[in-house]
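So that we are looking at the same thing, I have put the structure below in structure tokens.
What you see is the complex with one protein chain gone and the rest in place.
Moving on, here comes chain A:
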Amino acid sequence: MADVTNLRTAAEAGLSKLFEVARMQFPTGVSIAREEAFRYFEAVGLPSRRVEAFKYTDLRAALKEAAAPAESPAAEVVRAAVQDAKGFAGIEAVRLTFVNGHLDLGASDLDRVPGQVTITPLNDALANGDPLLDRLAPVAQTRENPIYQLNAAFMADGALIRVAAGAKVETPIHLRFIGTGSAAFSTATRVLAVVEEGAEVTILESHEGPDGIAYQPNDALDVVVADRARFHHTRLNTEGQAAVALSTISARLGAESHIETVNLVVGAVLSRHQIYLHFAGENATATVNGATMLGHGQLADSTLLADHAAVGGVSRELFKTVIDGDSTGVFQGKIIVEQIAQKTDGKMKSDCLLLSDDGQMMNKPELEIFADDVACGHGATCGALDDDLLFYLMARGLPKPQAESLLVQAFLGEAVEAVSHEGARAALISEVEAWLARRG
């Protein structure tokens, strides 16, 4: 017994203590699930590199201390934070603003939600036993993920979004996450989007926060895409430079449904974005892209699980990583094709562009195929910028930094192009340009 306790890190012990306090304060809904989630987490602990799924991203080493859950910030703090918020700022949208993980009604547009869409704050839903709560955690495999289970234990705020059958919602819903303050804190938010049969919606998600503060966001987006529904999702990680940012999107896909999810990463000293897709209905399609730009000291992990459990699913995954300085990129992608899922077509690719000699890219693609009539593949490339292309551009008058920028933009462009919302796509391109300009 004594040995086991000794092996617990300060952060793990801290999380247990924090949970003891926090559990008393949450509304009662899902309290059993919370307890179970935390017990699971306690049993496995923070994953170290010895855990296969965290081989390249050692959370046990990275999280030295468990930061306390952030309090709900005062009104003037919210006002200042919202004023400075940049993520998807120019885009016409229905905004749900979370400051330090707390939904701020004053800074949100709950009063102008389009017809056929209902948005319920998570805490109201928990207090009232909202039936939509049954749709939380739509992908079974997340139950064996310590990051997701930590979120399930600590989720302090969030929202349930329901798009009625057949509704085509033009205006995107923007989940705006803003961190603020001068001391470390943690957040755990959970948003559930249920897109009912034949409906269509776009969700934008932006994350930003102060530089120099080791805050610890853990955000989860649960998605249920019903038969023939379409879900578009663009995510922007511009977290502060010292943040340790964990996130998960998990989606259950109905028959002939479609999901598009594109994640752009520039922020955080360490980030891990997890994508879980469960192809539950026949002929569902998914486009899952990532564009990551990393500089000195950063690590960004994109981990994907696509579980094809129905006939005819199509998934396309394209992850592009630009590595500068001594940064590390991680891509782990697993495609599972269950025995029943004949005619599955899954293609996964990870491309890396190395701008320095000190950086590294770790790729771990896996295919687990139990059906015989499928077309699945994966590929990975890694290389520096092409000198001949650089010469061509420079011979036309472009100074080297500009020539490099053009090629980096072209490299990332392939992943960003998939964003169907024009404004969101332009916003991602601006982020790429801004990153390149900072790089100089």
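Structural remarks
The working rule: a contact is a pair of C-beta atoms (placed from the backbone, for glycine too) under 8 Å apart; a residue touches a chain by one contact, two chains touch by 3 or more; residues count from 1.
Following the convention adopted for this analysis, contacts and distances are computed from a predicted model.
The listed options are "Acetolactate synthase small subunit", "Fe-S cluster assembly ATPase SufC", "succinate dehydrogenase" or "Branched-chain amino acid ABC transporter permease", and the UniProt record of the chain not shown names that protein "Fe-S cluster assembly ATPase SufC". Within the full complex, the residue among A:T171, A:Q241, A:Q360 or A:Q409 touching the omitted chain is A:Q409.
For the chain missing from the display, the contacting residue among A:A33, A:L132, A:M394 or A:A434 is A:M394, taking the whole complex into account. Touching residues on chain A toward the chain that is not drawn are 387-389, 391-400, 402-403, 406-407, 409-411, 413-414.
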